[in-house]
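With one protein chain withheld, the remaining protein chains of the complex are depicted in position.
All chains are identified by letter, namely A, B and C, in their written order; residue positions are counted from 1 within each chain.
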Amino acid sequence: MSARYGMVIDLDRCTGCGACMVACAAENNVPPAHSRATARTGITPMLVRRLSNGTPGADAREAFIPITCMQCGHETPCVSVCPQQAVEVDKATGIVLQMPQRCLGCRYCMTACPYHARYFNWWDPQWPPGMEQTLNPGVSVRMRGVVEKCNLCHARYHAATEKAAGAGETQIDPLDYVPACVEACPTVAILFGDLADPSDPVSIAADSPDCFRLLAQIGTDPKIHYKTTQDWIRALADRNSLRSHSPEAQHV
Amino acid sequence: MSEIALLDRRWITRGVQRASAGRFALWLAPWFVLLFLGAYAAGLCFFYGLNQTNMDNRFAFGLWIFADLSIIAMGAGAFFTGFLVYILKQQDLKPVLNSAVVVGFICYSGAVAVLMVDVGQPLRAWFTFWYPNTHSMLTEVTFCISCYLLVLILEYIPLLLKNRQLRKIPAFLVFEHQFHKLVPGLAGVGAFLSFFHQGSLGGLYGVLRGRPFAYRQGLAIWPSTFFLFILSALAVGPSFLMLVVATAEKVTGKQLVQNSVYRKLGFISGVLLALYVAAKAIDTYIWLNITSPAVGFGPRDFYSYWPLSSLFLFIATVPLGLLPAILMIVPVTARKRGCLLCGAVLASGGVLLNRFVMTVQTLALPTLSFDSFLKYTPSWQEVATFGGVIAYGVIVYSLSYRYLPLFAARKGADPNASQD
Amino acid sequence: MTFSRRDLFIGGAGIAAGIAFTPVPWKLLGDVSIWTQNWPWIPQPSRGPVESKRSVCTLCAAGCGIRVRMAAGWPVGISGVATNPITKGALCPLAFAAQQLNFHPQRLRAVRHRGRTASWNDAQAAFQKACQDGPLLIVDSRPGRAASSILQAFAATHSGDYRVLLGQDSQALAPYAAWNGVATSALGYDLENARTIVSFGVSLLDGWGTPGRFTRLWSEKAAGRSDPELRLMQIEPSLSRTAARAWRWTAIRPGSDAALAAGLAHVLIEEHLVNPHQLVPPQTSLIDAVAQTGLSAETIRALAHTMVQRRPVVALACGSDPTIAALNVVLGAVGTSGGVVLRSNSRVLEIPVEPSTKGYSAVLLDDTIPWGFDPQPNAEVFRFAAWDGGGNQGDWLLPAPGFLEALTDVPAAPALNAETYSIAQNLLPQPEQVKTPVQFLAQIDSTLPPVEKAIQARCQEIFHAKRGVVFGEQVVAVANFESTAKLEEQLRNGAVWVGEPRHPAPWKCALQQWPSATSPWHSADWSAAWDPVVLPPLATKLYQESDLREAPARSNT
Partner (left out) sequence: MRRNGLVFLVGFSIALIAGWAVFPRVLYVSRQQPLDFFHKTHAEKSGLTTCDSCHVLGSDGQFTGIPRNDICTACHTDKLGTSPSEALLVDNYLKQSRQPQWLIYSQQPANVWFSHAIHTKRAGLSCAACHGNYGESDQRKIYQQNRITGYSRDIWGHSISRLRRLPGDGMKMTDCENCHRRRHVEVGCLGCHQ
């Protein structure tokens, strides 16, 4: 049976510490920023963004929303646009994966992604001398000129598969496959699991009425769910909830 | 100096007057400067990567894609004129046919060159042919553009071989003669290919489900932008061709084609433009009232940002759509060369604006409700590369005009005009 | 037979046609593409056996349990240890890239004397000379380690002074220690049993204390709930990360914490919201608090009422402000469950270092995190550091082991409610040219024991006391261990010893008078002098490649 890995991210628990971002970068051999890199040219497969209710003074409210690849399961926008099959939805795991070695860097997938969860390597990756020894051996380093994104820590999936094969098992142990961001979250805001398994905690959590998905109406069946009990966060992040959205409420 | 002039003289078609070698060199010099600057900028992008541009993860497409889409729309005159002349037998358009081929060749080769700079890994670009994703509009574009560029090269070759010196080689003469028989076939193939990729360039954005501003429902497998792009390219192709020829006339000070050709081109352009505006209006209505509300977006999400507000929509439809159509159709205005050219300029501007809106505004508009409107300014490297392509076009056209019988078929044009 | 130009043409055409039927164009096309996939200037991970080791992070005093993935002998990934009873698997953002730190461009790899490279022999000679010239001061930023006891012993035998540098979290506990004559390190907050926490600008959710301790507590008991089990009331001028996520946020004017604490104490006592006690209420009135904080009297009253709705309640301070400590006395949060508790019996009083170092001719700083220091001009300062970052003033800069490069033990983190002890293994070999202060001093005084011995002695103490539990792969009570060696082995492999939770007799607070806000402890507040620490290069994700955090004042990369 094939899995559909997904997440439920509890926005009420996210403190915006950024541990997920650093853990993600370290796990996936993402280089430190080039000196000229900005928030719009950096590589942050996991990116925590601020939500603000836009009110000044004592009524100001802030929350944080981790944005990663939503692993769209239906009409995946980035898959159909790639001219050379560098993006595909993995049948066994449901992971939308990017093959940087196949990519020609046309960036069409980036324009196709409504979540801006794809990142282009504007620079060749560089580490201070010697630091390349600390690279994760499970992930190859990307070169400049290609697009990359969250592959749900596929190296950990590989390791889990290999471990299972070594032990003569056919299925991986779910405890062996936990993406870096999920593991890193100090407030346990991210729940990860198999959405295809109705008994998985993540499936149960995703059914909660407090859960929503970003831009669900577009119809791409994203597998990252968000959860909040705060009305203002829901209204701000979820177009479906109330049509209270206004373009003036900008990301700060 | 005189030796060069003599050499230059020997390559110019017998019996036509061209400016002196010196004047011609003077005319070309600034364009060559621009071309080298563009080549330098492109070299920087190859060597250091695309960090030389001001594009970023959010503005993943920038000036170059806008340039590509525009250039290719402008080059539509090539296939359309060929189609009119060879398939629909509109022989009176024959005088501009050669010009159309050169313009088409310039536009397509220029666009491919820019695309090669635009991709992050040009050395892997051939993967598209080896591992094509048949669902991708970009695959369709890549295949059609490269095939059509091949067709244009094949169409350009016989024209090249008409050069005075090259004609001296008998093999070339025979080849040219034989090859000529193929041209109508090529025009047909070209029309087909070009038709498709003009459409798939539109489809490129129309399929973007994740960008409600660009996303359109469609007919069969193509979104409506597919057809709109074809129509707008058909409409603007003759207009742009008209502008090129008129510019050539202005620069050289000679009348190169008869007024009737202009009238005809203008009329075709005008009618198609009117059709396009009508189709676009229907499409916009459906999009704003059915397509985008279905995914939770409304006009407010698209048109509440300054400066890319609904004003753009108005400008693109009325002053740059309906107005030029009227100018080029209504006999009173169409009879006046000035009005006709004015119409052509406006029509071209309208299509440019449409391409700009589709490429740049699509990316500038937020999709996530907590996101903001983005801005992007191209870097000098991007502008220079774009400028380089324009310079390349001017240079190729000038050389073609000087050494090839571009307007050989013209009748009644003044053969004694003295200037280049 | 002569060759004409035409032959050349046709032959060339033949070659061109022929080439198309050879592998040349196709193989080259493919190989060039493969070349772009393996550009020689793009580093790739080294290959080698991968193993997982447990240890303890030593970047700060929190001492979080870490699991280090080692490939070919190098650390390539760091993650939390879920079985760690304190952090419960959480780490701070920086720890996840800590393996990079040893290769930081600012890593110190040689002895430096006033900006010039020098040798260890020079440093030793200079140190011995300075010690002969006058008294020695040893400043320890991580008191309580095995190494600390060695440093202390050295200071004692060489007629020097041993002083400690209290971190921010410890400083907040200093007033209670002073009023009750206990060691600061013996105190902690029992947040685990509190139901209301009033935080005066403490970054509880953003790096305070041991990562994971409060964040997991908050996540379980408070996050997202309108009526949480644990109420976090944040009092802070700006909407910080903690304020944003707190149950209630009250914005006050900067610097008015003491006034608000006094105002709250007024209300609590006047309105009999707390049990009567001997503490004299503050001299200042509620009006003063209103004037200084910018809050209305009603708001302050309401705040006081809300505070005590759910008890136990404890107030937390950022620095050593005694008024907030006094507020805790008023609240009855001192010496009770859910408040400020005594976590050990330690009566060893650490003497905090004074900012000026009068009268010393040699100052030895054992500090792995850079901080600013302003010594007397005539003192020769010997500073151990792994990274040359921030305030590295000092005559001698001595390269210390970096991350995972030295064996050290880790005492209980500040503000924890229980005693803990763990050992950070040196998973990496100590580089040449790098020495710990103990190794340095051992060359002068050969009677000093190595750190291994001192750690062994600590383990022996724990073993013989038969108290507490060791959290390793399994949870085992100390009483069940066969020998000290077994205990030490467990600890060396990343296990944590946790002393039994204690319920000491509520200590009577000796405080009678409301303290004045301008207390002597304020002068010992080093926080202003702290420069940005050397960050792992991947921290750029937080401040450069996203707008999540403000960029550090000074770029270290």
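Just so it is clear, a residue touches a chain if its C-beta (ideal position, glycine included) is under 8 Å from a C-beta of that chain, and two chains touch if they have at least 3 such contacts.
Source: prediction; values computed, not measured.
Student: Among the chains present in the display, which ones are touched by the chain that isn't there?
Tutor: Counted over the whole complex, the chain not pictured touches A, C.
Student: Which residue among A:24, A:95, A:110 or A:218 touches the omitted chain?
Tutor: A:95
Student: Could you tell which one of A:63, A:78 or A:155 touches the chain left off the display?
Tutor: A:155
Student: Which of these touches the unseen chain: A:139, A:188, A:214 or A:233?
Tutor: A:139
Student: In the complete complex, the non-displayed chain touches which residues of chain C?
Tutor: Contact residues on chain C toward the absent chain are 6-7, 10-19, 21-24, 27-28, 31-32, 34-35, 37-38, 40, 44-45, 47, 49-50.
Student: Name, in rising order, the residues on chain A that touch the hidden chain in the full complex.
Tutor: 88-93, 95, 97, 99-102, 138-141, 151, 154-155, 157-158, 161-168, 170
One rule holds in what follows: only the chains that are shown with their structure count from here on.
Student: Give the chain pair, either A-B or B-C, that is connected by more C-beta contacts.
Tutor: It is A-B, judged by the count of C-beta pairs in contact.
Student: Taking each chain's centre as the mean position of its Cα atoms, how many Å separate chain B from chain C?
Tutor: Chain B and chain C have C-alpha centres separated by 62 Å.
Student: Take the average of all CA coordinates in chain A, do the same for chain B, and state the distance between these two points in whole angstrom.
Tutor: The separation of the two C-alpha centroids amounts to 39 Å.
Student: At least two partner chains per residue is the criterion; list those residues in chain B.
Tutor: Answer for chain B, listing residues that touch two or more other chains: 121, 124, 127.
Student: Show the residues in chain C shared as contacts by 2 or more other chains, in ascending order.
Tutor: 36-37
Student: What residues on chain B touch chain A, complex-wise?
Tutor: Its residues touching chain A are 49-51, 55-61, 118-122, 124-125, 127-128, 130-133, 135-139, 142, 204, 207-212, 294-297, 300-301, 304-305, 362-363, 366-373.
Student: Show which residues of chain A lie in contact with chain C when the two form their complex.
Tutor: The touching residues are 10-13, 15-19, 21-23, 25-27, 29-30, 32-33, 35, 37-39, 41-44, 47-50, 57-58, 60-64, 101, 124-125, 127-143, 180, 183-189, 228-230, 252.
Student: So in the complex, the part of chain C that touches chain B is made up of which residues?
Tutor: The touching residues are 29, 32-33, 35-37.
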